[in-house]
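First the structure, in the form of structure tokens, and then the observations on it.
All protein chains but one are shown at their positions in the complex.
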Amino acid sequence: MTILLLADHDQHTLSDATARALTAASATGGTVHLLVAGHNIGAVAEAAAKLSGVSTVLVADDPALAHGLAEPVAATILEHAGDYDTIVAPATATGKDVFPRIAARLDVMQISDVTRIVAPDTFERPIYAGNAVETVKTSDKIRILTIRTSAFNPAEAGDTPAEIKTVAVPQASWRARFEEEIVTKSDRPDLSSAKIVISGGRALGSADRFRDTLGPLAERLNAAIGASRAAVDAGYAPNDLQVGQTGKVVAPDLYIALGISGAIQHLAGMKDSKIIVAINKDEDAPIFQIADYGLVGDLFQIVPEFEKALG
Amino acid sequence: MPSYKAPVEDMMFLLRDVFRSDAVFAEMPAQTDTDCDTIESVLEEAGRFCSEILYPLNMTGDIEGCRLENGKVITPKGFAEAYKVFSEAGWGGLSASPDYGGQGLPRTVQILVDEMLSASNLSFGLFPGLTRGACETIEAHATEDLKNLYLPKMIAGIWTGAMALTESNAGSDLGLLKTSAKPRDDGSFTVTGTKIFISSGDHDMAENVIHLVLARLPDAPAGTKGISLFLCPKFLVSEEGTPGAPNNISVGALEHKMGIHAQPTCVMNYDGCQGWLVGAPHRGLAAMFTMMNAERLFVGVQGLGVADASYQTAVTYARERLQGRTPGATVTSPIIDHPDVRRMLLSMRAFTEAGRALTLFTALEMDREKFHPDPEIRRAATGLVALLTPVIKAALTDFGFEATVLGQQVLGGHGYIREWGQEQVVRDARIAMIYEGTNGIQAQDLVLRKLTLDDGQPVVRLFGLIRKTLDEAEPVPALASVRHAVQNALAHLESVTKRLTSGDLSSAEERNAAAVDYLRLFALTCFGWLWLRMAHAQTEAGISENGNKPAGKLATAQFFADRILPQTASLAVQIGAGSASVMAPDAGQF
């Protein structure tokens, strides 16, 4: 059995999500080929080759792949899909965008957001915003999976780099045209892979207070910043910081929820964190029911005290 | 945190399974399209509007209240916008006549939406409620010209209505009112006087306010036979229907009230304003009273609505709040596990669901009265509606208030502070027991007028319906003990009714002294009857889609039968004791 794993990257760096999806892919049993599709992606391919468990890195380099758009990426995978019985991607925005296109073309029912590999054809995945977990067994000949990366540890670096092979990219006039990307610049670690995440809710009250309250603490702890849907909807934080059912799902070592009440949709995105800290002035906030450490009080008072206590 | 979800499921259970409304409306040519699926989609959307737009304004409106600045009333933040959305979505015209732009839906649907409005934001709900009352009065009694000029804009919510009855010396006894009306050359009148307690008397939510004012013509006989009704717009309206010059109507003051702070209850000055006669001269009270049944039903569901809002919050809280351990528990228990909290929650639920059933039963009779082609059926409906109107008005607001106090009690200290909204609901609920005829007046209406109406036919008919339900339930073993309790209650009610109408308690003084207790006995028996009907429907194979039936109906019926209905026995004893001890002390001894 050979497994094809689609690497997640931003054309420059390989994301941590790839290493985590690799752990899941390897668990299905077989040799893993890692496909890096993009443009001018030598560095990404080299990083990919270092991952333990990857036998071959396939590099699909073409200007059409520069923005990870669904049509060319799907076509590239389909070009090589015949060689594999399991095709895997991390459930990142690109994975979610591209994979159902491949699955439909191969007449396969995709299994989204896999959190556990039970057997090569049997998988666990969360449904109802994580309020239930279903175990499904597929009858399809080919398995197409996207991986909930927070459920898997990243694969380690291997001893010997994998072979890097260039593969063909199908040529066509792709119809969706890339116009621009508005990337939120941040010096902070990536939300999906940070060891510590500090999230703010609507209790922060404004974009300025959100930034001024969370920023220094995140700096201090080298943490990523997240937000509840309420905070994003209110405009306090950009959409890519949203943690929850429809935002990012994170599982850091430490998750600090500031002024977040804990709607089930939010909990779905962070409840697998190793340690959860909740700071909220409402002692009945549902977040306290899942927090390892709860502190009731005014976050605007507590956060500075917390920083001070860090020494 | 508190939230409100419209009880659409329970409402549809009543319509589909208990009252089978599809068959009822199928008999009315104007309502054949009003099937349950249609009603459900209307209720779903109305419920969504109430939960998402009106409920969030309820507490903020209470805190902010209305202000009078430079003679103008300013409603709390968000009210004017919400009213605009409400009106543009056509909710104000739900049951209004299609001739003037309404949707012509039956009273049954209107009253369910009224419950949601009252539950989510009583202060707000009074704006469209009073406008509807004014529209119905105008439609029934005003000239074609007035109807064409005023109704379309009022039904569309562009203008609102106000009912100006009470004066400082004329409350329950409107015969004492002094506001005067003098004829003008052009056929209109000059109206002068001061009215108090005028709900929605003035505000910033609509471009005009149409006052229906009770006043005396120069040649009027004294007392209630000399009162006429006048339409007086805040701004005079051109023939094209555009509001123009102010009409000498001003706000004297805003009343400072216990509750419904977001509702501008005004002292209104009519300083020689121009008005138009609605209905015949000296027949103003009669014109006003054609709407009375509908208005009193509306006030009844206000009590029901606030009780349900309080119940929903109390249940949410009781599930989440951890205090104490129930016997055998190893961890702290949610308070909903404690017997006394259950008693309170079940008492609230037993009342709200029975109250809703009684409201719907009566609203369906009102629709028969209005829309049924058979005059016999219309006449029978008229009698039942007349009989049940004071019961609904008083019982639903009395029990509704009691329910809000229980809802406050469930939260302990958290019910006394503002945060969960439970203390507001208690304050808001209180008014419904007072206005639109105090509950004492309602009880008098029941014992002095309604019991003997049409030679007592309506009451005989109602008891017959209760007996029919008892007979139908007899073969169902699961209903035996509820049925038995209802049978006992009916026996008490029938025996006391006999004494009041033709026995030892039939003097006016005895009836008066018995009135409030009797109304309560009457209401509890009706609630028992409807709990039996609901329980019976629950045991039958459902006709609801998905077999959806509200959970816990049978248990609540049993609770009502076991723990509340026995009060009918003590009420019968109280009433039977007669007026002697009530009348014994002379006034100086108080």
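When the chains are written out, they are named A and B in that same order, and each has its own residue count from 1.
Convention: contacts are C-beta pairs under 8 Å (C-beta built on N, C-alpha and C of every residue); 3 or more make two chains touch, one makes a residue touch a chain.
Operating definition for what follows: contacts and distances are computed from a predicted model.
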So one subunit is absent here. Using its UniProt record, which name fits best from "siroheme decarboxylase", "Cytochrome c oxidase subunit 3", "SusD family protein" or "Electron transfer flavoprotein subunit beta"?
"Electron transfer flavoprotein subunit beta"
Based on the whole complex, identify which of A:P126, A:G201, A:G226 or A:G259 touches the chain you can't see.
A:P126
Among the options B:V18, B:I53, B:V267 or B:M291, which residue touches the chain absent from this view?
B:I53
Of A:E71, A:D85 or A:D282, the one touching the omitted chain in the full complex:
A:E71
Touching residues on subunit A - with respect to the absent chain
10, 67, 69-71, 74, 92-94, 96-105, 107-113, 122, 125-140, 174-184, 192, 195-196, 221, 229, 232-233, 238-240, 245-246, 248, 253-254, 264, 271, 274-277, 288-296, 302-303, 305-306, 308-310
On subunit B, what residues meet the omitted chain?
5, 9, 33, 37-38, 40-42, 44-46, 48-49, 52-53, 85, 88-91, 93-94, 103, 545-549, 551
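In the analysis below, only the chains that are shown with their structure count from here on.
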Centre-to-centre distance between subunit B and subunit A (centres being mean Cα positions), rounded to whole Å:
55
